[in-house]
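Missing here is one protein chain; the remaining ones are kept as they sit in the complex.
Per-chain residue numbering starts at 1, and chain names A, B and C are given in the order in which the chains are listed.
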Amino acid sequence: MKILFFGRLGDMVGRETHVEVPPETRTVADLRQLLAQLHPAASEDLSRPSLRACVNDLIVGENYVVADSETVEFFPPLSGG
Amino acid sequence: MKILFFGRLGDMVGRETHVEVPPETRTVADLRQLLAQLHPAASEDLSRPSLRACVNDLIVGENYVVADSETVEFFPPLSGG
Amino acid sequence: MRHSTCLASDRFDPALELSTFLGQLSDEGGIVSFVGVARPTTRGGSPVERLFLDHHPRLTGRSLEEVAGAAGDRFDVSALRVVHRFGEVAPGEAIVFVAAASAHRRAAFEAADYVMDRLKTDAVFWKREDAVDGSHWIEPTDSDRAERARWSE
Partner (left out) sequence: MRHSTCLASDRFDPALELSTFLGQLSDEGGIVSFVGVARPTTRGGSPVERLFLDHHPRLTGRSLEEVAGAAGDRFDVSALRVVHRFGEVAPGEAIVFVAAASAHRRAAFEAADYVMDRLKTDAVFWKREDAVDGSHWIEPTDSDRAERARWSE
(Lines give C-alpha, C1' and ligand atoms only; values in the text may rest on other atoms or scores of the structure.)
Protein backbone atom coordinates (compact mmCIF):
# COMPACT_ATOMS: atom_id res chain seq x y z
CA MET A 1 0.00 0.00 0.00
CA LYS A 2 1.22 3.45 -0.90
CA ILE A 3 1.38 5.96 1.92
CA LEU A 4 2.15 9.69 1.60
CA PHE A 5 3.17 11.92 4.48
CA PHE A 6 3.01 15.72 4.49
CA GLY A 7 4.55 18.40 6.67
CA ARG A 8 6.57 17.34 9.70
CA LEU A 9 5.84 13.64 9.21
CA GLY A 10 7.18 13.85 5.67
CA ASP A 11 10.51 14.96 7.11
CA MET A 12 10.48 12.24 9.79
CA VAL A 13 9.28 9.22 7.82
CA GLY A 14 9.78 10.21 4.19
CA ARG A 15 7.23 11.80 1.85
CA GLU A 16 6.30 8.51 0.21
CA THR A 17 6.52 4.96 1.49
CA HIS A 18 5.15 1.55 0.51
CA VAL A 19 4.10 -0.91 3.19
CA GLU A 20 3.12 -4.56 3.07
CA VAL A 21 -0.22 -4.61 4.86
CA PRO A 22 -1.07 -7.84 6.75
CA PRO A 23 -4.71 -9.04 6.50
CA GLU A 24 -5.54 -7.94 10.08
CA THR A 25 -4.72 -4.31 9.22
CA ARG A 26 -8.05 -3.16 7.80
CA THR A 27 -8.88 0.35 9.02
CA VAL A 28 -7.07 3.68 9.20
CA ALA A 29 -6.67 3.10 12.94
CA ASP A 30 -5.02 -0.27 12.25
CA LEU A 31 -2.76 1.34 9.68
CA ARG A 32 -1.58 3.99 12.16
CA GLN A 33 -0.58 1.23 14.60
CA LEU A 34 1.31 -0.65 11.90
CA LEU A 35 3.14 2.53 10.79
CA ALA A 36 3.98 3.41 14.42
CA GLN A 37 5.62 -0.02 14.78
CA LEU A 38 7.59 0.48 11.57
CA HIS A 39 8.66 4.03 12.55
CA PRO A 40 9.04 4.09 16.36
CA ALA A 41 10.58 7.59 16.31
CA ALA A 42 7.38 8.92 14.72
CA SER A 43 4.95 6.87 16.78
CA GLU A 44 3.83 9.85 18.87
CA ASP A 45 3.09 11.96 15.78
CA LEU A 46 1.32 9.02 14.11
CA SER A 47 -1.05 8.54 17.05
CA ARG A 48 -2.12 12.22 17.34
CA PRO A 49 -5.85 12.78 16.70
CA SER A 50 -4.89 16.00 14.86
CA LEU A 51 -3.25 13.83 12.17
CA ARG A 52 -5.93 13.23 9.55
CA ALA A 53 -6.05 10.47 6.94
CA CYS A 54 -7.06 11.28 3.39
CA VAL A 55 -8.07 8.84 0.62
CA ASN A 56 -8.99 9.96 -2.90
CA ASP A 57 -8.70 13.60 -1.80
CA LEU A 58 -11.26 13.16 0.96
CA ILE A 59 -10.63 13.10 4.69
CA VAL A 60 -11.64 9.71 6.09
CA GLY A 61 -12.38 8.62 9.66
CA GLU A 62 -10.51 6.12 11.82
CA ASN A 63 -12.87 3.27 10.92
CA TYR A 64 -12.49 3.71 7.19
CA VAL A 65 -11.51 0.36 5.64
CA VAL A 66 -8.54 0.85 3.37
CA ALA A 67 -8.21 -1.18 0.18
CA ASP A 68 -4.72 -2.34 -0.70
CA SER A 69 -4.98 -0.54 -4.04
CA GLU A 70 -5.67 2.83 -2.39
CA THR A 71 -3.17 5.50 -1.48
CA VAL A 72 -3.49 6.80 2.05
CA GLU A 73 -2.24 10.33 2.75
CA PHE A 74 -1.55 11.61 6.27
CA PHE A 75 -2.02 15.33 6.97
CA PRO A 76 -0.69 17.01 10.10
CA PRO A 77 -2.62 20.20 11.02
CA LEU A 78 -2.40 22.74 8.20
CA SER A 79 -0.18 25.72 8.78
CA GLY A 80 -2.17 27.84 6.35
CA GLY A 81 -0.69 30.17 3.78
CA MET B 1 -7.52 93.16 -3.25
CA LYS B 2 -6.69 89.80 -4.73
CA ILE B 3 -9.43 87.18 -4.56
CA LEU B 4 -9.11 83.51 -5.52
CA PHE B 5 -12.02 81.21 -6.19
CA PHE B 6 -11.87 77.41 -6.21
CA GLY B 7 -14.16 74.71 -7.50
CA ARG B 8 -17.50 75.71 -9.01
CA LEU B 9 -17.04 79.39 -8.21
CA GLY B 10 -13.72 79.38 -10.06
CA ASP B 11 -15.59 78.32 -13.20
CA MET B 12 -18.33 80.93 -12.66
CA VAL B 13 -16.32 83.97 -11.64
CA GLY B 14 -12.77 83.14 -12.72
CA ARG B 15 -10.03 81.58 -10.59
CA GLU B 16 -8.38 84.88 -9.78
CA THR B 17 -9.81 88.38 -9.66
CA HIS B 18 -8.75 91.78 -8.34
CA VAL B 19 -11.31 94.11 -6.83
CA GLU B 20 -11.17 97.72 -5.72
CA VAL B 21 -12.46 97.60 -2.17
CA PRO B 22 -14.32 100.70 -0.92
CA PRO B 23 -13.58 101.76 2.69
CA GLU B 24 -16.94 100.50 3.99
CA THR B 25 -16.11 96.95 2.92
CA ARG B 26 -14.17 95.73 5.96
CA THR B 27 -15.12 92.16 6.83
CA VAL B 28 -15.45 88.89 4.94
CA ALA B 29 -19.24 89.34 5.11
CA ASP B 30 -18.92 92.78 3.51
CA LEU B 31 -16.66 91.35 0.83
CA ARG B 32 -19.19 88.65 -0.06
CA GLN B 33 -21.85 91.34 -0.59
CA LEU B 34 -19.53 93.36 -2.77
CA LEU B 35 -18.59 90.31 -4.86
CA ALA B 36 -22.28 89.34 -5.20
CA GLN B 37 -23.00 92.80 -6.65
CA LEU B 38 -20.10 92.47 -9.06
CA HIS B 39 -21.09 88.93 -10.12
CA PRO B 40 -24.91 88.72 -9.96
CA ALA B 41 -24.97 85.29 -11.63
CA ALA B 42 -22.88 83.91 -8.75
CA SER B 43 -24.64 85.79 -5.95
CA GLU B 44 -26.43 82.70 -4.67
CA ASP B 45 -23.18 80.68 -4.48
CA LEU B 46 -21.39 83.63 -2.85
CA SER B 47 -23.94 83.89 -0.05
CA ARG B 48 -23.96 80.20 0.90
CA PRO B 49 -22.73 79.54 4.48
CA SER B 50 -20.95 76.43 3.14
CA LEU B 51 -18.62 78.76 1.20
CA ARG B 52 -15.64 79.38 3.48
CA ALA B 53 -13.14 82.22 3.34
CA CYS B 54 -9.45 81.53 3.78
CA VAL B 55 -6.65 84.04 4.45
CA ASN B 56 -2.99 83.06 4.81
CA ASP B 57 -3.98 79.39 4.53
CA LEU B 58 -6.35 79.60 7.49
CA ILE B 59 -10.14 79.52 7.43
CA VAL B 60 -11.49 82.81 8.77
CA GLY B 61 -14.95 83.75 10.06
CA GLU B 62 -17.43 86.22 8.63
CA ASN B 63 -16.30 89.02 10.95
CA TYR B 64 -12.66 88.73 9.99
CA VAL B 65 -11.39 92.18 8.94
CA VAL B 66 -9.57 91.88 5.65
CA ALA B 67 -6.54 94.06 4.93
CA ASP B 68 -6.21 95.37 1.41
CA SER B 69 -2.79 93.69 1.10
CA GLU B 70 -4.23 90.25 1.89
CA THR B 71 -5.41 87.63 -0.57
CA VAL B 72 -8.80 86.16 0.23
CA GLU B 73 -9.57 82.67 -1.05
CA PHE B 74 -13.10 81.28 -1.25
CA PHE B 75 -13.60 77.51 -0.83
CA PRO B 76 -16.83 75.77 -1.76
CA PRO B 77 -17.35 72.49 0.15
CA LEU B 78 -14.50 70.07 -0.59
CA SER B 79 -15.30 67.16 -2.83
CA GLY B 80 -12.55 65.06 -1.28
CA GLY B 81 -10.13 62.88 -3.23
CA MET C 1 7.09 55.50 10.70
CA ARG C 2 8.28 56.62 7.29
CA HIS C 3 5.66 58.21 5.11
CA SER C 4 5.77 60.06 1.83
CA THR C 5 3.11 61.81 -0.22
CA CYS C 6 3.05 63.01 -3.78
CA LEU C 7 0.65 65.40 -5.47
CA ALA C 8 1.02 64.32 -9.08
CA SER C 9 0.28 66.55 -12.07
CA ASP C 10 0.72 63.74 -14.60
CA ARG C 11 -0.43 60.19 -14.95
CA PHE C 12 1.47 57.65 -12.89
CA ASP C 13 1.78 53.88 -12.90
CA PRO C 14 0.34 52.33 -9.72
CA ALA C 15 2.26 49.08 -10.31
CA LEU C 16 5.51 51.02 -10.48
CA GLU C 17 4.56 52.81 -7.26
CA LEU C 18 3.99 49.42 -5.60
CA SER C 19 7.29 48.15 -6.94
CA THR C 20 9.17 51.16 -5.55
CA PHE C 21 7.37 50.88 -2.22
CA LEU C 22 8.17 47.16 -1.89
CA GLY C 23 11.81 47.84 -2.77
CA GLN C 24 12.21 50.18 0.19
CA LEU C 25 10.93 47.74 2.81
CA SER C 26 13.06 45.68 5.13
CA ASP C 27 11.28 43.21 7.38
CA GLU C 28 7.62 44.13 7.04
CA GLY C 29 5.48 41.06 6.37
CA GLY C 30 2.31 42.58 4.92
CA ILE C 31 1.67 45.33 2.39
CA VAL C 32 -1.80 46.60 1.54
CA SER C 33 -2.31 48.90 -1.40
CA PHE C 34 -5.31 50.70 -2.84
CA VAL C 35 -5.66 52.04 -6.37
CA GLY C 36 -8.53 54.36 -7.25
CA VAL C 37 -9.29 54.65 -10.95
CA ALA C 38 -11.30 57.36 -12.70
CA ARG C 39 -14.59 55.84 -13.81
CA PRO C 40 -15.67 55.89 -17.44
CA THR C 41 -19.29 56.83 -16.66
CA THR C 42 -21.18 59.16 -14.34
CA ARG C 43 -23.59 57.81 -11.73
CA GLY C 44 -26.28 58.47 -14.31
CA GLY C 45 -24.46 56.33 -16.87
CA SER C 46 -23.19 59.03 -19.26
CA PRO C 47 -19.67 58.62 -20.64
CA VAL C 48 -17.14 60.79 -18.81
CA GLU C 49 -14.68 62.73 -20.95
CA ARG C 50 -12.45 63.83 -18.12
CA LEU C 51 -12.30 64.49 -14.40
CA PHE C 52 -10.89 67.83 -13.28
CA LEU C 53 -9.46 68.03 -9.76
CA ASP C 54 -9.12 71.64 -8.75
CA HIS C 55 -6.59 71.96 -5.93
CA HIS C 56 -4.99 74.52 -3.65
CA PRO C 57 -1.31 75.31 -4.20
CA ARG C 58 -0.38 74.63 -0.55
CA LEU C 59 -3.34 73.24 1.38
CA THR C 60 -3.93 70.23 -0.88
CA GLY C 61 -0.45 68.79 -0.36
CA ARG C 62 -0.69 69.62 3.30
CA SER C 63 -3.97 67.70 3.58
CA LEU C 64 -2.33 64.58 2.09
CA GLU C 65 0.52 64.92 4.60
CA GLU C 66 -1.90 65.36 7.47
CA VAL C 67 -3.88 62.25 6.58
CA ALA C 68 -0.73 60.13 6.09
CA GLY C 69 0.73 61.34 9.37
CA ALA C 70 -2.51 60.65 11.25
CA ALA C 71 -2.58 57.10 9.85
CA GLY C 72 0.98 56.57 11.04
CA ASP C 73 0.10 57.79 14.54
CA ARG C 74 -2.99 55.65 14.69
CA PHE C 75 -1.83 52.30 13.31
CA ASP C 76 1.24 50.16 13.77
CA VAL C 77 2.59 50.65 10.27
CA SER C 78 6.23 51.15 9.38
CA ALA C 79 5.85 52.75 5.94
CA LEU C 80 3.09 54.59 4.15
CA ARG C 81 2.84 56.08 0.67
CA VAL C 82 0.13 58.33 -0.78
CA VAL C 83 0.03 59.54 -4.39
CA HIS C 84 -2.85 61.73 -5.59
CA ARG C 85 -3.45 63.27 -8.97
CA PHE C 86 -4.62 66.83 -9.53
CA GLY C 87 -5.71 68.65 -12.67
CA GLU C 88 -7.19 66.72 -15.55
CA VAL C 89 -7.57 62.94 -15.26
CA ALA C 90 -8.82 60.75 -18.09
CA PRO C 91 -11.21 57.83 -17.47
CA GLY C 92 -9.29 54.67 -16.63
CA GLU C 93 -6.32 56.57 -15.20
CA ALA C 94 -5.32 56.13 -11.57
CA ILE C 95 -6.36 59.05 -9.35
CA VAL C 96 -5.00 57.76 -6.06
CA PHE C 97 -2.52 55.17 -4.80
CA VAL C 98 -2.13 54.29 -1.13
CA ALA C 99 0.23 51.68 0.30
CA ALA C 100 0.80 50.67 3.92
CA ALA C 101 3.34 48.18 5.25
CA SER C 102 3.38 46.50 8.62
CA ALA C 103 4.57 43.42 10.42
CA HIS C 104 0.86 42.82 11.12
CA ARG C 105 -1.48 42.57 8.18
CA ARG C 106 -4.45 43.86 10.18
CA ALA C 107 -2.65 47.17 10.80
CA ALA C 108 -1.74 47.47 7.11
CA PHE C 109 -5.35 46.87 6.04
CA GLU C 110 -6.72 49.35 8.57
CA ALA C 111 -4.19 52.06 7.73
CA ALA C 112 -4.91 51.89 3.96
CA ASP C 113 -8.65 51.80 4.63
CA TYR C 114 -8.41 54.78 7.00
CA VAL C 115 -6.31 56.84 4.57
CA MET C 116 -8.85 56.28 1.80
CA ASP C 117 -11.82 57.16 4.01
CA ARG C 118 -10.08 60.35 5.19
CA LEU C 119 -8.98 61.36 1.68
CA LYS C 120 -12.51 60.93 0.35
CA THR C 121 -13.80 63.67 2.66
CA ASP C 122 -10.79 65.65 3.95
CA ALA C 123 -8.40 65.94 1.01
CA VAL C 124 -8.49 69.51 -0.33
CA PHE C 125 -9.91 68.93 -3.81
CA TRP C 126 -12.87 70.19 -5.79
CA LYS C 127 -13.83 67.65 -8.44
CA ARG C 128 -15.64 68.35 -11.66
CA GLU C 129 -16.85 65.57 -13.90
CA ASP C 130 -17.01 66.57 -17.57
CA ALA C 131 -19.44 64.19 -19.25
CA VAL C 132 -20.84 64.20 -22.75
CA ASP C 133 -24.10 65.59 -21.36
CA GLY C 134 -22.49 68.35 -19.31
CA SER C 135 -20.16 69.17 -16.43
CA HIS C 136 -20.92 69.07 -12.76
CA TRP C 137 -19.07 69.64 -9.54
CA ILE C 138 -19.05 66.78 -7.06
CA GLU C 139 -19.50 66.88 -3.28
CA PRO C 140 -18.81 64.01 -0.86
CA THR C 141 -21.65 61.52 -0.74
CA ASP C 142 -23.46 60.50 2.44
CA SER C 143 -21.73 57.15 2.10
CA ASP C 144 -18.31 58.90 2.04
CA ARG C 145 -19.27 60.79 5.20
CA ALA C 146 -20.45 57.59 6.86
CA GLU C 147 -17.14 55.84 6.06
CA ARG C 148 -15.24 58.81 7.47
CA ALA C 149 -17.33 58.70 10.66
CA ARG C 150 -16.26 55.08 11.31
CA TRP C 151 -12.89 56.41 12.46
CA SER C 152 -14.12 59.11 14.83
CA GLU C 153 -13.42 58.58 18.48
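Worth a mention:
Definition applied: contacts are C-beta pairs under 8 Å (C-beta built on N, C-alpha and C of every residue); 3 or more make two chains touch, one makes a residue touch a chain.
This one's a predicted model, so the numbers in the text were calculated from it and none came from an experiment.
The chain not shown here makes contact, within the complete complex, with A, C. Across the entire complex, the residue among C:C6, C:V35, C:A70 or C:A131 in touch with the chain not shown is C:V35.
As for the chain not pictured, it touches chain C at residues 13-16, 18-19, 22, 25-37, 39-41, 103, 105-106, 108-109, 112-113, 116, 147. Where chain A meets the missing chain, the touching residues are 6-8, 10-11, 54, 57, 73, 75-81.
By our rule, only the chains that are shown with their structure count from here on.
Measuring from the averaged C-alpha position of chain A to that of chain C gives a distance of 52 Å. Put simply, the C-alpha centre of chain A and that of chain B have 80 angstrom between them.
With centres taken as mean Cα positions, chain C sits 28 Å from chain B. Chain contacts: chain B has no residue touching two or more partner chains. Multi-chain contact residues of chain C, defined as those touching 2 or more other chains: none present.
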